[in-house]
Structure formats: C-alpha cells, structure tokens
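One protein chain is absent from this view; the other protein chains keep their places.
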Amino acid sequence: MSQIIDVEHLNYRYPQQAADQLTLTDISFTVAAGEWVAIVGHNGSGKSTLAKNLNGLLAPVSGKITIDGQVLSEQTVWDIRRKIGMVFQNPDNQFVGATVEDDVAFSLENQGIPRDEMLSRVAEALAQVDMQDFATREPARLSGGQKQRVALAGMIAARPQILILDEATSMLDPEGRAEVLQTIRQMKADSDLTVLSITHDIDEAANANRVLVVNDGHLVEEGTPAEIFQHGPALIKMGLDMPYPERLKAALARLGVQVPATYLTEKGMADWLWQLRSNK
Amino acid sequence: MMSKLIFGRYIPGNSVIHHMDPRAKLLLSFYFIGIIFIANNWPTYVLLFAFTLLAIKLSGVKWSFFINGVKPLIWLILFTVVLQILFSASGGHVYLQWGIITISQFGLINGVYIFCRFVLIIFMSTLLTLTTPPLELSDAIEYLLMPLKVVHFPVYEVALMLSIALRFVPTLMDETEKIMNAQRARGVDFGEGNIFQQMRAIVPLLIPLFVSSFNRAEDLATAMEARGYQGGEGRSKYRILKWHGRDTWATVAFAALTVALVFLRA
C-alpha cells in the first residue's frame, strides 16, 4: 500500500505564541491509502491544529507534509485541498449555501465543474446520505445528524481521496452519531477513501485501523485500537473513554476478582464470563 | 423572537407569482414604486389598488400578512400624513387656519394620497419578499449588478456575502434568543425599566453575540477555504435563473398599467 499522507518532523506555533513555545512538536507519521486512522487526545492537545496543517489552513514552522506524492507548499496547496475533505465539529458553522443542495454544490462550484455535471453529482451525493428529500431545505432547520450528513454529502460530491473528520459526531445524539458513522463506512466501502477521524468517542475510535494519541502537541503513541484500549484507566488521560469491558474488569477487580490483563472486546468479555460461570 | 419577524419572511407557495423569475419580480417591484408617482387622482389610485390586490390574490398569501406589514410602520405613516395635512400648500376650501397651520381641502386630499402611496409600496414590497426566497433575491441582485464587473466591482464576492448573510439570519436569531434566555435566567429584564436600565441590559446580550458571531465567521472562513474557495474567478454556478413566458406577461401587464395610468391621470 502506498503512503497517502506522510508527515515528517512537523512543528507548529500560533503567531501569538512566544518563540520558545510550540503547539505541535516534532510530529511524524504516515497513513496508507484506504486506511482509517483515529486521532485522539484531550481537549486542547492540538488535534485540530494538526488537521489544519495537513491541508495548509495553517502553515508549519518547520517540517514536511506530503499528500498523495505532492509536497505541501504554496504552489500545491489548492491541489491538495481538492484531495482532502474536512468535516468540522459544529455543523452550524460550516454551511455556506442557503439551501442543502447549494451547499453540497459549493466545492464543485469552486472547482469550476460544469453545471450539468454538478447537478448529477449533487443529486447522487444527497442520495448516498439519504437526504435527497431535503435538497431545497435550509440547513439551519435540520437536526444535528442531518446537518452532518449534508456536510458529508458536500464531501462525497467533491470526491476527495482523504476525509478528515474533526469531532464530526461530538455534537450529535447517539442516534445521529450512529447515522454519520454508518454513512462514513458506506463511503469507505464505495471508494478507496482514507479516513482520519479526530474523536473522543471510543466507538468511533474502535472503527479505525490505527489510533494516534496526541498529548500536549506531541504524538505519544500509535497502535491498533486493541493495543491502545489495553491502557485501561490511562485512556481517560488520553482523551478517550474506557472501553466497556475495561470498565467492568476494573469493577470486578475492585471486588477481588482475578481478571485477565489482556484487552478483551465485549464479545471476548462475555465469552470469558460465560466460561467462568460454566466452570463453577 | 422569530414570530415578530413574520414581516419580510418568505412564505413557501406554488402560485404564478412564486414561480416568477426573481429578476422580473425585483425589477417590476422597483418599477411599480416609480409609476405610483404618476397617479394623481382617484381613478388612478383605484386602478393601482385594484392591480395590487389582484397580484396579492394571485399569490395566494393570506391578507393578514400584508396588514401586518403595514402595522409596524403605521406611526411613521400617520406622522407623515398629518404633516402633509397640516403644512401643505393651501387650496380649495379651508376648514381651519391657526398660525402656520392650515387644514385645507387640498391638504386633506394630499394626505390621503400619501397614505395610499405608502400602503401600495408596502404591499408590493411585502409581496416580493413573501413570495421570493431570499436566496433567489440575492441571485437576482447578483445578475442585475453584473454590468458593474466592467468597473471591477466584486460582484461575485458581494453576492456570496449577501447569500451567506441571509443564510446566517436564522442562526443568529436563534443565537440571540438563546443568549437572551440565558441572561433572563440570570435576572436580566429586557425591555423593562428606564432608558438607562434598558441600555445596560443590552451589554450582556451584545458582547456574547459579537463573540459568537466572530467565532462562527472564523469557522465558516476555515470551512470555505478547506473546500477550495479562492474568490469568484473561475467558479461555475449551480443556480441559474430562467425567464419564462409568465415573466414576459407580467412585464406586459405592467406596461399596460402604465399606459392606463397616463391616460387616467388628471
């Protein structure tokens, strides 16, 4: 698999920061095409700053970012932005269009796509997130889950290779969250999309192939969800919840039960308990 | 909050008027305001009213919306009318004279005419906004400003600004309501007490509103840039405007109205 994202020794500081302070310090990682990577970390650890560096919304102090073989620079930034779709946390602040269809068309208009093609791509994208009946509605009057699906439709229509979700589900209720995750899984199944999802949600992180942990601007760990989830109570410090089996293990341990040290999925936990009981 | 702002809001519908090209509606509304000034006697005003009421009837929008459109402006209208009655040049029968104040027959008639003009203008502009989605209006404005591109007027940018502003109106109204509620819960009385107290109550509303608007604007700018917006050049357009037969007919109707007015005026 080829590397679609390659970040080498990235340092970033906001203009108003003192010269000896950094918001991101020496970050390096790669992401393979078609991978789903979750980025976790507590509030203010630098996740959004990292995401904005990837498509040149913020310019690093030093370091090299390569997206799909192109090194990010002033010359390539617009090409690179076409390759990356970003969905943000607050659905209300990312709509440009006054109606759902206008908004979905916005990226296409920016690329100068002919109108006939736009019409079909917008319709297709809305159908894919099951919002075709809402095409002429005002985005402000939709539910949170519907808003984020419209934002995703805007990305689908633009056909990026990389999708970055910056806490795209954090303002939603559990049902809206599930809807959005389902849509993303669908998008990934339909094309060879690379997904980078910034999240505090353990279920969203569990969907990923790999998890990167950011802490105070440093990349402190990376691993598969199972490897990362093994940290148990320390996960809370990493800006993630504890997976349910870990919470139950901790509760059992408090009552004096010997519990396995390895990470168990919910099913694994249920198997283990069932087996124990049967041995009684 | 929202409920008070019914005036000037779009009411979805399926009438001929709703389906007209927004450019035609916008231009004809302006044109109408112009030709009102041709009218100078009863027959002409009656004709204008008949025309306006017919247009309203065609739109299928309830009468009450138009009455509500006049209500907030009623004091301003009455004030102007009274000034006109009291201070306009005298002529015809004089009913009362007191210093510089004269109430004459002409003054009274003029007052009534002015009242009619106000009502006609409000009815017609209300009809425009009630039957045209704001977005279509901004499209129409963009189109009509297009000639200014020659003098390097940023038509695209202005149109985009306008449509974003329109798109944020409901969001900002909700936001205002939320902040007002939060501050009410902390003991603020909006709209009570003397002027000084009322002014003071505005601060806890305005500052949070500014802060959140700035944050929203920043988020929106980020989202637009991330989606590849680099200014108006080289963009294609999703929305296009179409001129239909009904728009031509409406134009013809207005032309006929003008001719009739010219014939009927004194």
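Chains here go by letter, A and B, matching the order in which they are written, and residues are numbered from 1 within each.
Definition applied: a contact is a pair of C-beta atoms (placed from the backbone, for glycine too) under 8 Å apart; a residue touches a chain by one contact, two chains touch by 3 or more.
Note that in this section contacts and distances are computed from a predicted model.
Chemist: Please identify the absent chain by the protein name in its UniProt record; candidates are "Sulfonate transport system permease protein", "Pyruvate ferredoxin oxidoreductase delta subunit", "Energy-coupling factor transporter ATP-binding protein EcfA2" or "Alpha-ketoacid dehydrogenase subunit beta".
Modeler: "Energy-coupling factor transporter ATP-binding protein EcfA2"
Chemist: Let's see if you follow the contact definition: name the visible chains touching the chain that is missing.
Modeler: A, B
Chemist: Using the document's definition of touch, tell me which of B:Leu76, B:Ile207 or B:Ala221 contacts the absent chain.
Modeler: B:Ile207
Chemist: Among B:Val188, B:Leu241 or B:Leu264, exactly one should touch the missing chain; which is it?
Modeler: In the full complex, the listed residue that touches the missing chain is B:Val188.
Chemist: In the full complex, which bits of chain A touch the chain not displayed? Write them out.
Modeler: 42-44, 89, 143-145, 170-171, 173-176, 200, 236-237, 239-242, 244, 247-248, 250-259, 261, 266-267, 269-270, 273-274, 276-277, 279-280
Chemist: Hey, which chain B residues sit against the chain that's not shown?
Modeler: Touching the chain left out of view, chain B contributes residues 2-3, 6, 11, 175, 178-179, 181-189, 192, 203-204, 207-208, 211-212.
Please note the rule applied: only the chains that are shown with their structure count from here on.
Chemist: Starting from the mean Cα coordinates of chain A and chain B, work out the distance between those two points in Å.
Modeler: Each chain reduced to its C-alpha mean, chain A and chain B end up 44 Å apart.
Chemist: Quick one: in the complex, what on chain B touches chain A?
Modeler: Result: residues 133-135, 160, 163-164, 166-167, 170-171, 174, 215-216, 219-220, 222-230, 234-240 of chain B touch chain A.
Chemist: Once bound in the complex, which stretches of chain A touch chain B?
Modeler: 52, 55, 57, 78, 81-82, 84-86, 88, 90, 92-99, 101-102, 105-115, 118-119, 122, 138-141, 154, 158
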